[in-house]
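Every protein chain of the complex appears in place save one, which is left out.
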Amino acid sequence: MITVEGVTRVRGRTRILHEVGFTARPGRVTGFLGPNGAGKTSTLRVLLGLDRPQAGRALIDGRRYAELERPLTVAGALLDGSGAHRSRTARAHLRWVAASNGLPKGRVDEVLELVGLSADAGKRAGRYSLGMSRRLGLATALLGDPPVLILDEPVNGLDPAGIRWMRTFLRERADQGRTVLLSSHLMGELAETADDVVIIDQGRVVSAGTLAEVVGDHPTLEDAFLARTASRGAAW
Amino acid sequence: MITVEGVTRVRGRTRILHEVGFTARPGRVTGFLGPNGAGKTSTLRVLLGLDRPQAGRALIDGRRYAELERPLTVAGALLDGSGAHRSRTARAHLRWVAASNGLPKGRVDEVLELVGLSADAGKRAGRYSLGMSRRLGLATALLGDPPVLILDEPVNGLDPAGIRWMRTFLRERADQGRTVLLSSHLMGELAETADDVVIIDQGRVVSAGTLAEVVGDHPTLEDAFLARTASRGAAW
Amino acid sequence: MIRTAYAEGLKLVTLPSLRLTLALTWAVVLLLRLADPAGGVVPYARIGTLVLGVLAAGHEYQAGGQIRTSLLAVPRRPLLAVAKIAALAVVAAPFVLVTALLAGEPGATGGLLLDLLLAAAVGTVVRHPVGATGVVLTAYEIGVPLIRTHLPDVAWPTSPVWTAAAILISVATFCRREA
Partner (left out) sequence: MIRTAYAEGLKLVTLPSLRLTLALTWAVVLLLRLADPAGGVVPYARIGTLVLGVLAAGHEYQAGGQIRTSLLAVPRRPLLAVAKIAALAVVAAPFVLVTALLAGEPGATGGLLLDLLLAAAVGTVVRHPVGATGVVLTAYEIGVPLIRTHLPDVAWPTSPVWTAAAILISVATFCRREA
């Protein structure tokens, strides 16, 4: 369960987030959408304790991320990039992450297998393709087998088989009762995966509800999205 | 018009491309698909003179890219990343590229406007988001107003408005009689944009034709793609 | 704490650039012993030690965004900062001892280790390994000798004081800024 309540964040003189609030419930895939610069990544960073909000709070299962003692067993996050130093091997990277949260060494090989990187575990992260980097990032998120997953553009760089795998994987995780929060720009993909949708624009939540509620009378999720975020102009 | 004929490329002991051949015709958007590691990027690199094939040839309007005197006026390419040094501003980057091909300075502001980067032209490329980097890369490709466009994952990092803009933009370019070659992993997006499709797998072309021909009896392009590339295993 | 410091130690021992710096430092020190330069070998050994300190701290901020993974794994920043210093001191101590022995001046071990920790503090604050290397090398190899030559009578604080101050500043910076 993810609970974001009245989160406001100011950087310099810019108000990046303005009383952002929503929930992502267990057993459901929640899509978190917004144009570039709308505050999606900022919200996720506040949720993960990387940035501090000026007001409001973001809780994972009722607690702030920064207060968790072994956070990787509570929530797994995939942000952009692999999150690994380019000259370290994937296995060495996962080893230190596992050690930092007191996770067993054997878990490293399990997640490598799960994301299909076993054969390339000895390669340096800097030699990975974009798709492999994302899979390494996902492996890191899964290390602690957490009940909450927070994924920023997870299919970025994945090939069609990988995209389908991710779709199935997220569905299964949600069906196990886990909470999946998923940000993406790919409306077609999200319409196939998400149960609930939250749309943010210019730092404010402009729409939230089940997929059907958010799509409403629009022919597609893309149309619904563009109609609700039209303030920024459709011409880029 | 892009003509690839019998291109074979070996790196070390690995045969990356095996007699790859296809054409991309003027007035049409040609989708170039393949799983990760199938040889898509290698083919584009050979086409652009970045790598040399051991056999065969890749021609743009009948000539090798490496023989062109002002190549940017013949073909524009968008590969991964922005292609700009991170500490240079977008405008300074486009200025040197324009100068290298004898293009007028005024063209720089035109392409910045076209891709919606005018307001951020004075920012350093390293401070750009993924979406802005892609737009800078696209601006570079459009500098010479070339009749041929070669784009690797162009919507990567774009937001929904940007994705819709790109779809319309590529359609218009093709309707003007230009050649558009487009690689992507997003089957849904491609099915809406491409007229022709070429699928490559393990370094060989496994399917080529109009979109309808390639989809055949499969319900979607994704299904058709996964069926034709199933040799690599659907489990990542 | 032990868990966090152990993970930080794993990071250090699996970083190729540290092993390379170490090997190069030892090679240069051994070569210079043969050449026997006027001012002794320790000033050259210090270059390797400083680079090692900067890289150990600064590699978090290089391409790939590892610092974010570190902060997600250990969101309590004071804990992470202290674990980093402890791990570096433990991992670097034998390296510095061997370097000092190779240089023929085992008594220099403590000083070199303090210099290494100070360089790591600079690397944490500057976050850009090349820039931080420039800062510490200029300070140690050009700044300090010049000041010593021209202002020989000033009672400067001793090495442990400088290192402690640098560490305090780096921990405060690390805990307060967003990453």
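As written, the chains take the letters A, B and C, and residue 1 is the first residue of each chain.
Going forward, a contact is a pair of C-beta atoms (placed from the backbone, for glycine too) under 8 Å apart; a residue touches a chain by one contact, two chains touch by 3 or more.
Quick caveat: nothing in here was measured; it's all calculated off a predicted structure.
Within the full complex, the chain left out of the display is in contact with B, C.
For the chain missing from the display, the contacting residue among B:A58, B:L72 or B:A224 is B:L72, taking the whole complex into account. Checked against the full complex, the one of B:E5, B:D80 or B:E110 touching the unshown chain is B:D80. Screening C:V13, C:L30, C:L101 or C:L146 for touch with the missing chain picks out C:L146.
The chain omitted from view is touched by exactly one of C:A63, C:L101, C:V144 or C:A172, namely C:A63. Listed by residue number, the positions of subunit B touching the unshown chain are 48-52, 65-68, 71-72, 77, 79-89, 92-93, 95-97, 99-102, 125-126, 140.
Listed for subunit C, the residues touching the missing chain in the whole complex are 24, 28, 32, 35, 37, 44, 63, 129-130, 133-134, 138, 142, 146, 149-150.
Rule of thumb we're sticking to: only the chains that are shown with their structure count from here on.
The chain occupying the central position, as judged from C-alpha centroids, is A.
With centres defined as mean CA coordinates, subunit C is found 36 Å away from subunit A.
Annotation: 28 Å between the Cα-based centres of subunit A and subunit B. The distance from the centre of subunit B to the centre of subunit C, with each centre set as the mean of the Cα atoms, comes to 45 Å.
The set of subunit A residues that touch two or more partner chains comprises 80.
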